[in-house]
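A single protein chain has been omitted; all remaining protein chains appear in their positions.
Entry: chain A
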């Protein structure tokens, strides 16, 4: 007993796996001491600002910068003509397309970058922007992707006649690609033969990650030593370095990319934006640092949006509710350029996770990407690539099928879940789900909210409503989602040819503390806290004695960055693997010190102990010191390790979310009465960080489902370019959440962890949306598109005749 207590004490002193350790980052963030790109100031630094297009589609007839150049303090005004000799007026996108850096003859979306003003200070730059005179000739605007596919209007004249795009044949001049997965023929057959088929168009509207800190960069070309340093809001600094080298011709060792503290990314900071390119060019030309920081409106209007998927689903089932087939066709609005940030081979990301948590024997998906006069993007906003779209699609289709069958939607899910014993499970669309236990999670969730009781209350409410005693309805929003994160096996996942591995390099210092550097970059996820915990448990040094460093390409090992919940599955695995290398060498050192054979030692929390002689041991601290202070025959001095981890598979976190909502049929106002979130992210590294991630993610899901959108009028004007209209909930609108968990470790991850940061967005959106739909189910509602803001909810009630 005493031994056990003593060991537990040593274990908890490490603050390793499972410890709700406070986030070490928060000390500086809560005191306003974070250091962001805009905090960087350098002697002689110049400031850039953009002239942007007021039109969604127009020819640029002329640009006259003479008045701007005459303003004292203006250094330069760059246009496409200036960038053309460097071949930088266009740049490649992550999706195999190319994008104008500055308007080359025409503009394709409102807010597009037309000219880049460089001036001595930010104020002069803004004044000069007003003085640049641009003559436009308006062209017909296409904001509807279905219309774009029919229209004679050519958006992308540069590739007008290209029959092939980056992802195969193009059907029309505004068509980007068709991408397919699954068995179309077998799916068609199964649907044709089915007893019941539910069909519905599910629209997941265009929204935006809207991180607290917008995008920006400081580029500094040192003409003396030939080194280019780029600080920026980069979720993937190493990839930015490679791209910068390829574009500029500067050798990669002469480029240093640094991501300082980042104020949220959510996918918005994965891509490369014209502002980065212009600042770099301006610094190369002038030889002084150039800063570019966008403002909120520019962020919302011009940097990467998310979603905008029109998903036509058909789901087939037996009369008893056993699903027999799923077919989904997506019309994907990519805006003016295809600037999605997906692994190269997956132009629709991992959308083919759309069979969700269900054992569906045959399925087929096809996605058509389309150009329109809207901002480019299509990033994974707090989700793995297109996984929220997929989860929303299947979780809505399940509800629609339940209506078609007259069945309870919870029961319909239960009878179709993949069973525990079916894992690893091969999905009809080609994925191998690593592990799961959906029934257990589902039952736990339903019990926690008293599902039966809620349904009874709901039925009573409907009766009371019909009797005229209340004007509020009750909705119960169910979701069981399956995520796919941790891209990804290098054999099928790359970005611009870079395999999607990640990395960790560890140095143990002589006194038994350590630094670990990773190829990822935290934007609020708390890597400095949790990766130290992984390592603490692996190498037996306290997490408090381990520094985690990321984001500087001169010091950190190459990695693909942080998005798609890949940091823990990939870099977290690399951390554990590098830790194990440290431990292997430590074992040899300990064996030498204790004068026993390596195999006679066993690992015990923070030390190696001679088997059968517990009083003979060497702690990791002893070993670290020995590694540096004495010659050990056959061993190099020092204690360091590096691991590049190529995951054998993705991980598949899952969860059960239930939202109980009251809606006012007269005003469209809603109130979340209860929100229950059960997450299974495999091994739980830090329960408190997980809870924080779930709170943040569900809040973003609430925003998306209930109000947030990037909307355009028919002229292509962005109607939601400020936070007055782009819905960002405050503490007031944010409900209380109940979090819960089950723990089904990933069998292939070194510590069994799966990633969690994005699950709450993936599961949250359908939970909120289903609650709205469910409130009106008794009155005949099948489908109503998000966001469910007041007037759209009111519209549902009105169209169902509830206002008489």
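The criterion applied here is as follows: a contact is a pair of C-beta atoms (placed from the backbone, for glycine too) under 8 Å apart; a residue touches a chain by one contact, two chains touch by 3 or more; residues count from 1.
In the analysis below, contacts and distances are computed from a predicted model.
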Per UniProt, what's the omitted chain called: "Nitrate ABC transporter, permease protein", "Glutamine transport ATP-binding protein GlnQ", "Xanthine dehydrogenase family protein subunit M" or "MocE family 2Fe-2S type ferredoxin"? "Xanthine dehydrogenase family protein subunit M"
Among A:69, A:285, A:593 or A:711, which one is in touch with the chain left out? A:711
Residue, one of A:297, A:448 or A:515, that touches the chain absent here: A:297
Can you say which of A:640, A:669 or A:740 touches the chain missing from this structure? A:669
Selected residue (touches chain absent from view) among A:309, A:350, A:654 or A:794: A:794
Which of these touches the unseen chain: A:130, A:147 or A:463? A:130
Omitted-chain footprint on chain A covers residues 49, 122-123, 125-127, 130, 295-297, 666-669, 707, 711, 719-720, 724-725, 727, 729-730, 732-733, 789-792, 794-795, 798, 803
